[in-house]
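In this view, the complex is presented without one of its protein chains, the others remaining in place.
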Amino acid sequence: MLITLPAESQKSAHIRIALNGEHVDVSFAPYKTLLEILREDLSHTGTKHGCELGECGACAVLLEGKPVLSCLVLGVECDSRNILTVEGLGLEGHLHPLQDAFADLGAAQCGYCTPAILVTAKSLLDEHPQATRDQIRAALSGVLCRCTGYLQIFEAVEAAMVKIAEQNAAAK
Amino acid sequence: MPNQKYTPDRPAKDSQANGEELRVIGVPRRRVDARAKVTGQTRFADDIFLPRMAHCKLLRSPHPHARIRSIDASRALAHPGVYLVLTGKDLPIEYGILPVSQDEQALCVDHVRHVGDPVAAVIAREELTAFEALDLIDVDYEILTTISDPEEALATPEPRIHDYGEEGNIHKRVALEFGDVEKSFAEADEIFEDIFFYQGSTHLPIEQHAAVATKDPDGKLTIWSSTQTPHYLHRALAKVLNMPPAHIRVSATPNGGGFGGKSDPFNHEIVVAKAALLLDRPVKICLTREEVFYCHRGRHPVLMKFKTGVKKDGSITGMHLQTLIDGGGYGSYGVASTFYTGALQTTTYHIPRYRFAGCRTFTNKPPCGPKRGHGTVQPRFGQEVQLDKIAEKLKLDPAELRLRIVEAPNTVTANYLRLSTVNLSECIRRVVKISDWKEKFRKLPEGRGVGIACSAYLTGAGLAIYWNKMPHSGVQLKLDRGGGVAIFCGATEIGQGSDDVLASIVAEVLGIDTFDIRLFTGDTDLGPVDLGSYSSRVTIMAGSAALQAAERARELLAEAVAIRLEVPKEQLRFADKHVFDSVVPERRVPFHEAVCLAEARFGTIGTVGSYTPPKSPALYKGGGVGPSPTYSYTAAVVEVAVNPVTGWITVPKIWIAHDIGRALNPPLVRGQVEGSVYMGLGEALMEEQEFRRLPKKLSHALVHKFPSMLEYKSPTSLDMPEVVTELVEEPDPRGPFGAKEVGQGPLLPIMPAVANAVYDAVGVRIDEVPITPEKIMKALAEKRAGRDPRCGPSHFPHVDWPEALRVPPPWEGGDGNAVNDVPRPSKPRPEKEKVLSS
Partner (left out) sequence: MMRLPLFEFRSPRTLEEAVRILDGQGPSTMPLAGGTDLLPNMKRRQQVPRTLMSLRHVESLRHVQLSDSGSRLGACLTLTDIAEDPRFRNGMTALAQASALVATPHIRNMATLGGNLCLDTRCNYYDQNYEWRKAINFCLKKDGNTCWVATGSSKCVAVSSTDTAPALIALGARVRLFSRSGEREVALADLYNNDGINYIKRRPDEILAEVLLDPLHGWKSTYWKLRRRGSFDFPVLSVAAAARFSTQGVVEDARIVVGSAASRPLVAGEASKSLLGRSLNPESIAEAAALAARIAKPLDNTDFDMTWRKRVTAEFVTYALRELRGNDMHVERESVTRHPLPQS
């Protein structure tokens, strides 16, 4: 007997997005959120989830440069939009200074909230290259980390900030 | 291959691999798995997607206590996209983490014990399909009386939640006496009696439990799961699936946080394994956050009564502790937890005589189990708050009081725990100094206060969960001709850095870089058994096994290189990826060449190491819980600000000093300390696993009050105070390179230090956690009314305690046996499976 294809299995929605600087087409079941599409239809599993209700922040990605929760963004609303995930942070085979600093300074323990915190911090530093500790605390207050107690994360963001400034100065 | 028994013989101050400066150990380093974590490439269980993979959802009981009369799954099975429905009769064999508590079924057969207990599983093409089909399963329940807390459990023997245990709904009752405590009270100048309550809390790892199972091409079973204990899951799967263990492979994926919450074998793991075998296709489950609250195994709610006798100088003459423990619906680690509530009181301060009685009851709630600090956190809260009260009464500074009574190193305590290094005094002196304690205590303006508290914790449980004579951890090393080294070990990376511990120890001994090493960990097929990431055991146990394996490999390489360089092998050193003559360092060979020389001489180079904890002097029944190779120590000072009108409380700063022995990788150690402070602060101020009983005349349901990330309050980045961390490093002869634990101990002093600081700030005692503004305001009202300025429990119910096992302490001629029990030989009898640990 042939098993029927239930509605929820039908990939009847299609979008083209700019994902990490690259155009991609994707077909998916139209009830899915951006989180599900990234993980299940685009094999980008770097973006995590801890509640799917907007209560933990683990699924944060940058949408048009701003951190949002991918679990609360409908896939069908993403057509033609720019999305950055942790997979797109590094450049030309090099880690982003935030990634280097997180790796060196103990800012990632289990690593589960790390992708969300990294993209959030990137957005902060893009907008405020000289962010204060208060600004960092506030910007990261939308992602729960259960391992670190946050302090090494703050320090890593500050260290990355210094390194980015140095790189920018050297480039001039 | 050399195979002599490993004995830790390193002198405390000189445990250095090359007799020279350490190049890897103690140096701040990028952890070996850091790159994977910061690039999002760490593969967690839910990140696994396999071709043809189906999805599983569990139907859970909506009733806290009921009998299942019948289940009809036919409508669900007919639903488009559904492949399979499983019910209890498909998996009837009972299992559980402890041999004495085999009381769980993967799907309840005829009895549900809490809201959320699973009764059926739907496996479908899509997760959404499986979810929708759950509503199509018809279950006929017969509602039973609900038991919601330990007092109710004591008063309600019937209906029984389980048909085993002591009697009625009492799961476990224990009583131990080490010396004549009544006599010690008679000798005391002051007696203090206090009742405390410690609310339950849950681990809340950000990663929800997930598992993927598949039938391998050769018909065997593989399961990837976010488990802290792949070995114990392996055993449970073999039992419930009735399969040869050799046909089951468990691979623990890196855990997105564990904290003890992924230490039991879980029903969902067994269900997807069964489904994958039946369907011959991969099956995945990822729990929702609500379901994670139903897995629970978190902190037991504990009511405690402390009676302590002291002399005027602060020395303790004796202590009597009673604990009443809310176990929830299953055994889990509960028997061990019960003993743990009475185990570690003696490890911090000298207590010459000690009596402990503990009682765990079943209730119709998700089962409690081991959460960071397992079972010792609750009584530590009571003990440290009571000490604060004692200090005040005796007009002593509480830091000074503690310094007077700190237990000596290398002591066997009244309950036969053998201590190794004890640097608690140094921890206290450090936090007193860096917090400016003497300028703050009782001197800050109204509404500001400081409090101090201390703790100790196990560096690994001394006994395995099931009785056996085998090592607790094993490591295999493979050295290849290119200079690569592979470590194979069952140890499980849960974020704490266990992979880095293994790599750093091997790299130090062999003089190579940690990034020259490949790790194969947490996999029951790929590496020798390690019992799991619990009880702060990995650094000492897997670390010591790695050290032994690495030393054996170095020995082989040294022998081969010694011949080539024509120098005595004792003269060789391993560093900077070379093996060289320490007298003429220019005489050297690259590490990979050393491997080739050794391979030419000895054949393929592979070595093994293993670790078995030292035997405990505690021979009495129940003495299996508490022993550890060595204990970590912590002291903390917490500063609080309390609004005297609303009771609103904030914590601006915390100072903490931890006796680590040696920090293998300092940023990771600091991360464990600060992470413990964070979790402790959550428990101290806001986290609660709370239940709600609906009115009797209506449903009378007992439900989790708020199984969500939003309403279970985990502190955010804006709630975290400044933390100043100091590490006290006196290498412990029992730890690899002198290391002791750090993952759990630093949590313990936070809650009592907050309570003590609140008293310093506004003069009220909050004798329970969490310490909320409401409770502070209530106590402030009591204070203004001239009554006892306190918020906390006022009575400890009657428990029919059994006759205590009487074990004379070492200084009263005891030998570790109970005088009123059959004396036991120096090791437990294998046929009598015993309790055991976590």
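In order of appearance the chains are A and B, and numbering begins at 1 in each one.
Everything that follows uses one rule, which is that a contact is a pair of C-beta atoms (placed from the backbone, for glycine too) under 8 Å apart; a residue touches a chain by one contact, two chains touch by 3 or more.
All values derive from a computational prediction rather than experimental measurement.
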Counting the whole assembly, list the visible chains that the omitted chain makes contact with. A, B
Touching the hidden chain in the complete assembly: which of B:A701, B:A755 or B:V769 does that? B:A701
Per the touch definition above, residue among B:I68, B:V637, B:V677 or B:M777 touching the missing chain: B:M777
Pick out the residues on chain B that sit against the missing chain. 46, 60, 62-63, 115-116, 127-128, 131, 286, 288, 290, 641, 643, 645-648, 650, 686, 692, 694-695, 698-699, 701, 703-708, 710-711, 713, 715-719, 772-774, 777
When the complex is taken as a whole, what residues of chain A touch the one chain not shown? 7-8, 30-33, 35-36, 49, 51-55, 57, 60, 63, 66-69, 71-74, 76-77, 120, 134-135, 138-139, 141-144
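As a convention for this text, only the chains that are shown with their structure count from here on.
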Whole-Å distance, C-alpha centre of chain A to that of chain B, is 31
Give every residue of chain A touching chain B within the complex, in rising order. 3-4, 6, 8-9, 29, 31, 39-40, 43, 45-53, 55-56, 58, 85-87, 89-90, 95, 98-100, 102-106, 108-115, 118, 137-138, 140-141, 143-154
Footprint of chain A on chain B - complex, ascending: 30-31, 33-44, 46-47, 49, 80-81, 125-126, 128-129, 132, 203-208, 254-259, 288-289, 494-497, 667-668, 670-671, 674-679, 708-710, 714, 716-718, 720, 722-723
